[in-house]
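Encoded as structure tokens, here's the structure I'll be asking about.
All protein chains of the complex are present and in place, except for one that has been dropped.
The letters A, B and C name the chains in turn, as written, and every chain counts its residues from 1.
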Amino acid sequence: MTGTAAFDHPILSGLFGDEEIAPLLDAEAELRAMLAFESALAEAEADAGLIPHEAGVRIAAACAGFIPDIPALKEGAARDGVVVPAFVKALRAAVEAPHGDHVHFGATSQDVIDTALTLRLKQVLPILDRRLEHLVERLGEIGDKAGDLPLMAHTRMQRALPFTAADKLANWRLPLERCRARLAELQPRLLVVSLGGPVGDRVSFEGLGDRLAEDLAKRLGLAPAPVWHAQRDGIAEFGAWLSLVSGSLGKMGQDIALMAQNELGEVRLGEGGGSSAMPHKSNPIAAEMLVTLARFNAGLLGTLHQALVHENERSGAAWSLEWMVLPQMIMATAAGLRHAEALAANLTFVPLS
Amino acid sequence: MTGTAAFDHPILSGLFGDEEIAPLLDAEAELRAMLAFESALAEAEADAGLIPHEAGVRIAAACAGFIPDIPALKEGAARDGVVVPAFVKALRAAVEAPHGDHVHFGATSQDVIDTALTLRLKQVLPILDRRLEHLVERLGEIGDKAGDLPLMAHTRMQRALPFTAADKLANWRLPLERCRARLAELQPRLLVVSLGGPVGDRVSFEGLGDRLAEDLAKRLGLAPAPVWHAQRDGIAEFGAWLSLVSGSLGKMGQDIALMAQNELGEVRLGEGGGSSAMPHKSNPIAAEMLVTLARFNAGLLGTLHQALVHENERSGAAWSLEWMVLPQMIMATAAGLRHAEALAANLTFVPLS
Amino acid sequence: MTGTAAFDHPILSGLFGDEEIAPLLDAEAELRAMLAFESALAEAEADAGLIPHEAGVRIAAACAGFIPDIPALKEGAARDGVVVPAFVKALRAAVEAPHGDHVHFGATSQDVIDTALTLRLKQVLPILDRRLEHLVERLGEIGDKAGDLPLMAHTRMQRALPFTAADKLANWRLPLERCRARLAELQPRLLVVSLGGPVGDRVSFEGLGDRLAEDLAKRLGLAPAPVWHAQRDGIAEFGAWLSLVSGSLGKMGQDIALMAQNELGEVRLGEGGGSSAMPHKSNPIAAEMLVTLARFNAGLLGTLHQALVHENERSGAAWSLEWMVLPQMIMATAAGLRHAEALAANLTFVPLS
Partner (left out) sequence: MTGTAAFDHPILSGLFGDEEIAPLLDAEAELRAMLAFESALAEAEADAGLIPHEAGVRIAAACAGFIPDIPALKEGAARDGVVVPAFVKALRAAVEAPHGDHVHFGATSQDVIDTALTLRLKQVLPILDRRLEHLVERLGEIGDKAGDLPLMAHTRMQRALPFTAADKLANWRLPLERCRARLAELQPRLLVVSLGGPVGDRVSFEGLGDRLAEDLAKRLGLAPAPVWHAQRDGIAEFGAWLSLVSGSLGKMGQDIALMAQNELGEVRLGEGGGSSAMPHKSNPIAAEMLVTLARFNAGLLGTLHQALVHENERSGAAWSLEWMVLPQMIMATAAGLRHAEALAANLTFVPLS
């Protein structure tokens, strides 16, 4: 039983995890995406005449049926700092001579790892966006029904003046709507192929690099882009977006936890969490969790941006830092959206009397 | 002599400060912007019939000539947690009866403080963008002249393969170009007026709030927007942009510091910094500073996003946290751009022999 | 295959994980420690006359043989925000009437979760300390053999003046020695029992709480302490220690990565990591990893300290944030020590010629 991170913990993942997103971020999905890259690369290279046609066919077939030897890959990653050398070696062996050597032709670790990331982000983003959309809609529905209800506004933790449920809901909904707009803007910068070769100059593709990158992108359903091995602004921008979402949800969660205080009783939440010592209690678990996930992501964002200082043409130190941080930020955001949807599904305002 | 922060330090500000941006962020500029808000608000309210025409005229005149009593404002801020009550009281006294009471009509602290922020950002953003533009141009010029020079690429801190100066320059330039595109996208979300009244529902404007917000925005050269008192995503998004810029510069600085090592000698930097103990040394001060400012801003970004959890209709705690963080992030970004321009102005590549 | 966090990733854990520490932090170990708490609590309560003698015997026996139903516990944690209610319910069922109801008598979630944490820290700390000790010794041995070798000192990334390997080694060794001293100081504050009852006043223990806490601590090999449910300074202090260790190792790693540059060649590292594209390269993987882990932990430390703002008598939000952060910090520190030992084992200085 593993479980250093709450997301992967056999017990705590019920609280922190996300069963729809987790399978898109795990090792199996990553290997699948890496194989998709190598397969599409070989086909594109065969088309471009960079490797024999037959090699392209054989590599694509081998990728389709490749069964990874996880312990060997783990050992390779530990030795090389990245799984790619061991992965390529195993894939070459699977393709067999004489075509094995054409696997990964001209490419480098970032090409496959970063493209395998954006390929999975291409699956993750619509899920997050759909959840945002549903949540925005649900908050809108609550407003349609109950927007006129009088509530007490609080400023600086003190009763201020009455206002309406619609005003409260706007504070939760509008940032999420803007986050959807932001996602649409950043997506073309994020969902791009990475193809640069050993030092990011595409020289290894014998003058065909730009055309190859375009073809590869098309095959993978990504956009083409200039080499970005050592330009991590797209990743850092995406991290900021994730934290904008979870932070906006954190505000909603904090508001609800405050409104749910027994002494205020401004919301009803449906079923709350139980207590081991006080069976009479009903705790606003999901609301608290939104605050937790917001603070977690905010902190990780600061760490992710440290990785912008990516020295030279490939920084093992800065790149690895992204691996430690970004998947967790995605999970925290996804879990936040899941909790927020559950909260919103059962939320009822108690009007000021 | 003050100077807790390096930006304001009488000596260190030479290194960390920025003489063009500092005057746009200091207390004087803030008060000027607050007066601009109160003046425009009064005029708009007079036009809308919310306050007497004469009151609008008198308030605008008083704002134009208002001389703040700094110690009194400081005392007020200490007591009230925000300068606005003391500021409004003093401005009302300056306007004199019977029109003084019409100052700040229907408005609240966030309205004036947040609008005074976006008003100044409206001056800051073009400066940052212009510096980005110049830097992008300058890096382009270096590439035009020296792009073909062979350099050694380094991956994981080891010599990899030769590539060209153009490849190196692309890693510095492209993120900055994308940051310019991002700025154009976020600007409409950021440069907006704040007008909500005590609890953000515009009720204090007697049904004329939306129209008033539009008129006020027009007078101030900002865009209108729904109330955003407790929706801090625009601020947090801007902070992320600042850190994207400084982080991208940090990568450039780290590269240059590494290339400038005596044992590599891949760049010449013009005049370097001196040493108190070793007069023979020439230190890559500006390059190091880019790394420092990148790491500083990355960390502050994490803190700024904590302030997204802005409870209720006004969080004294979360709002004040923004005040502590955002101006420093702007200064760090501006100082980074200044250092990067200086670096780029004198940078020469030493080709691989 | 799970793996949101690099530590638990089936492949990347070879790089980021730690096989000695991971089993002390996983869900199984946590449940074992929770059972140890409930068992010792029941025995202590039976001795104190708070529950029947027979109940103590039966509960201890049930704890010894308890087989957790992980899916049920996961569901419980998701519902209650903490696993304890579901865990206690299952344990009560295992004990059976009439003694089942005496399980967890007077205790609350923090009591068992926090004590289960310190119980495992009691196993983790000696391992970390032993690694520190070995590393300090190994660096000392290198110094004994090679301390006189001349090396070039670098300040601000420039050659400064020659000094010796002993000077370099002191910069790596002395902070680690001080960290051992700090660990000895903080340990008595950290390795304490938590026992407070529902709201942390020990009233549920019918006047015997202080004596019970002392007895419980003795049985578990921990120190007694006043209730600390909502006082998280011990946890935050430990997090800072972890980051001091990993940060000190990060400095060593950064130094070695710089010295290992081909152009400097000041160290030899034994076997380095391979490259998927450039077989001639030997990459300083372990050195880079020390930098990565240092930056990761530094960032998480900032997040852990956010959890000091633990509102009221139990903050679901702040407490959960600790769960997300602290185990990862421990793993990152452990992995850093592991990499540093491997680095030091094979490190040879190349003297200045």
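Keep this in mind: a residue touches a chain if its C-beta (ideal position, glycine included) is under 8 Å from a C-beta of that chain, and two chains touch if they have at least 3 such contacts.
Keep in mind the model is a prediction, meaning the values are calculated, not measured.
Asks: Among B:118, B:248 or B:283, choose the residue that contacts the chain missing from this document, as touch is defined above.
Replies: Result: among the candidates, B:283 touches the missing chain.
Asks: Can you work out which residue in B:56, B:100, B:143 or B:198 touches the chain that's missing from view?
Replies: B:198
Asks: Hey, which chain A residues sit against the chain that's not shown?
Replies: Touch with the absent chain occurs at residues 154-161, 257-258, 260-264, 273, 275, 278, 281-285, 287-288, 299, 302-303, 306.
Asks: On chain C, what residues meet the omitted chain?
Replies: 81, 153-157, 160-161, 163-164, 167, 170-171, 174-175, 178-179, 182, 185-186, 189, 198-201, 203, 226-234, 236-237, 240, 243-244, 247-248, 250-251, 253-255, 258, 291, 294-295, 297-303, 305-306, 308-316
Asks: Which positions on chain B touch the chain that was left off?
Replies: Spelled out for chain B, the touching residues are 1-16, 22, 25-28, 70, 73-85, 88, 104, 107-109, 112, 197-198, 204, 253, 257, 271, 273-278, 283-285, 288-289, 291-292, 295-296, 298-300, 302-303, 306-307, 315-318, 320-321, 323-325, 327-328, 331.
In this section, only the chains that are shown with their structure count from here on.
Asks: Quick check on this structure: which chain has its C-alpha centroid closest to the centroid of all protein C-alpha atoms?
Replies: Central chain: A.
Asks: Counting only Cα atoms for the centres, state how far chain B is from chain C in Å.
Replies: 39
Asks: Rounded to the nearest whole Å, what is the centre-to-centre distance of chain A and chain C, using the mean of the C-alpha atoms as each centre?
Replies: Chain centroid spacing, chain A to chain C, equals 27 Å.
Asks: Scan chain C for residues touching two or more other chains and write them down.
Replies: In chain C, 257, 273, 275, 278, 283-285, 288, 299, 302-303, 306 touch at least two other chains.
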